[in-house]
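Before any comments, here is the structure.
Every protein chain but one is kept in place in this view of the complex.
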Amino acid sequence: MNHTKRGIFTTTMVILTLLFFYLPMAVLLLYSFNSSKSMVITGFSLKWYNELFTNSPFLWKAVSNSLIIAVSSAFSAVLIGTLGAIGLRWYSFKLKNLFQIISMLPLLLPEIILGVALLIFFSAFSFPQNLFTVYLSHITFNIPFVLLIVMARLEEFDSTLLEAARDLGAREIDVLMKILIPLTMPAIIAALLMSFTLSLEDFVITFFISGPGSTTLPIYIYSMIRFGVSPVINALSVLIVLATIVLSLFLSKFSKYIINH
Amino acid sequence: MSTYFIITDPFSTIVKEPVNIYDISMLGSSVGIKNISKNFGHFKVLSDINLEIKKGEFFSLLGPSGCGKTTLLRMIAGFDKPDTGSIFLDDRNVTDIASNKRKVNTVFQNYAVFPHLTVFDNIAFGLKLKKIDKKIIQKEVFTFLELVKLNGQERKMPSQLSGGQKQRVAIARALINKPQVLLLDEPLSALDAKLRKELLIELDQIHNEIGITFIYVTHDQEEALGVSDRIAIMKDGKINQIGTSKEIYEKPADAFVAGFIGETNLLKGSLSITENKETKLITEKAGSINILINNPKIKSGASLTVSLRPEKINILPIEPTVKITHECLQGQVKEIVYSGFQSRYFVKTKQNIMNIIKVHEANETRIRRGDKVFLEWEKSDMNIVEFS
Partner (left out) sequence: MTEKSRLGHFYLFPLTIWSILFFVSPLIIIILYSFLTKDIYGGVIYTFSLKAYQSLIQLTYLKVFWFTLKISVISTAIIMFFAIPVSYYIARSPLKNVLLFLVLIPFWTNFLIRIYAWIAIMGNNGFLNQLLLSLHVLKTNIQFLYNPIAVIVVLVYTYLPFAILPLYAAIDKFDFTLLEASSDLGASRLQGILKVLLPNIRTGLMAAFLFAFIPIFGAYAVPQLVGGQESFMLGNMIARELTITRNWPLASAIATIITLVTCLGILLYIRSVRRSDEKDGK
């Protein structure tokens, strides 16, 4: 019955979109097992995976940089963002709307703006560009996502829950530790995973901020694309897509807080 | 006091035995409200409220939504602060004391049961904060689980409970802290009608058992009338009348109270005193009606509003022979609404429609729509609710 309501047009569009989304990934998968160094299909081989794991030290350095930044910036952004979301949800003050818009703006501005602004800012104050500036920048663009996700969760509860806790003798620290944090936990985990993922995949902002010693994985991939493609990149892409699928499976558990903003 | 509901709900499954509990009687305290006012912006929520609630009383704040009753309750709880005036618990001024330091606990309309804690942990919440010995907490929690009839449910999560059960958790969670005053903010309004009645009677029993002061906010007059020792009727941030259920029902202080509590027929007219000292209400719509005047302030020519309860009116198919103490009007039945043990009649007398409720009796003469009927009532059942 449901089927008749959806016309041929929408069905066609969905099929086209899914093909559009996944054909490129299939091509990468195909090439990652291709024995030739060129794009001509010659035969099955695992050598690019082998080279990826055994003979790509710079790549793995970039991966470790990326992971360090992703983990540290995700935790920092979640800490700042969760407290901020609680403040924005339950306390009113003058210019709250403006404050809220400014807090969300890093999410809405094109990435290049934040990249350029931070680059100029750091050089204006002669900040050395290294992993630390990358860390600071990633926190900045992750905070709005944390705010969105945590606030969506907090929307599900009204303030009587907090009043009930205070009424039963809870001090503010009890309200935070025994009510707010446990209640928000699913959203906090979702925000952590999302920040982690966004940090791992950020290219544009990092591109402007990073210096010689702070190459992250996306920067490394960018230089691989620009300065000579080795089929190792196909193998790497397949692994990254697989990792994404695993992460997305985790995230889809919390998708409620990610999609419905 | 709960008998009221036994009558209206013959199918109620309530066990009337007292709750079997250990000694859980607690110390109640009186609540004093002195000259409380509160504005939200330009909107006056409460204006100069004065109220004395006695130790151990079941006191209700009753009024339509927006009358300020919840705001008043939240001030007693310590969630809101009055702009002016003070709140006393016994003789202690608590106006500036935070909610977590008052010996007052609240049961919320939407339950506010912590969704991440089990029933046990919800009830134990207050005691755990006080770092009380675990064994004592356990014993106390089970006592209060029994009080609210949730034995065996302690491991459940709130999501597995019905609305009524959640509210029981909330009641136990509040009472376990041994408050001197329990505040109930429309605690039953989210429940369905039958459950509401059951839980109300249980609340009444719990109140009798533990003996602390209950302040109960509701917009449902039936709830308030059924269990309260006294009721304050509120409207637009002011108290219209304070009294027992009977006083408020029988002697409403003004037209609003008369209309808000139960149903009523309001008759408007002017007073005329005849040569032989007979007092009559001359109404435009219902004609001339005999009336008793006890208030010397009411002079001839004064315009009056009189309340007459629908069940006080007798409806007769033939003209009554004796009508000395009774008032009698003639009319025609316009509509009959049958509801089981009683029927409601709408009778047109001149231009007025009178609302009459009559309990069915055996062998009664059946009255049909369009019938000519006679209405009679005791003069003393007419309450003057407004005059000028």
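Some points to look at:
Read from first to last, the chains carry the letters A and B; within each, the first residue is number 1.
Convention: a residue touches a chain if its C-beta (ideal position, glycine included) is under 8 Å from a C-beta of that chain, and two chains touch if they have at least 3 such contacts.
Note that this is a predicted model, so its numbers are computed, not measured.
Counted over the whole complex, the shown chains touched by the missing one are A.
Here the missing chain is touched by one residue of A:71, A:189 or A:247, and it is A:247. Although one chain is not displayed, subunit A still touches it through residues 2, 5-7, 9-11, 13-14, 16-18, 20-25, 27-28, 30-31, 38-41, 79-81, 83-84, 86-88, 90-93, 99, 101-103, 105-106, 108-114, 116-121, 123-124, 136-137, 139-140, 143, 147, 172, 197, 200-204, 207-208, 217-218, 221-222, 225-226, 229, 233-234, 237, 240-241, 244-245, 247-249, 251-252, 255, 259-261.
Please note the rule applied: only the chains that are shown with their structure count from here on.
Averaged C-alpha coordinates give centres for subunit A and subunit B that are 56 Å from one another. Contacts from subunit A toward subunit B in the complex involve residues 157-158, 160-161, 163-171, 174, 178-179, 182-183, 185. Residue ranges of subunit B in contact with subunit A, taken from their complex: 77-79, 98-100, 104-106, 108-110, 112, 114-116, 125-126, 129-130, 170, 173-174, 177.
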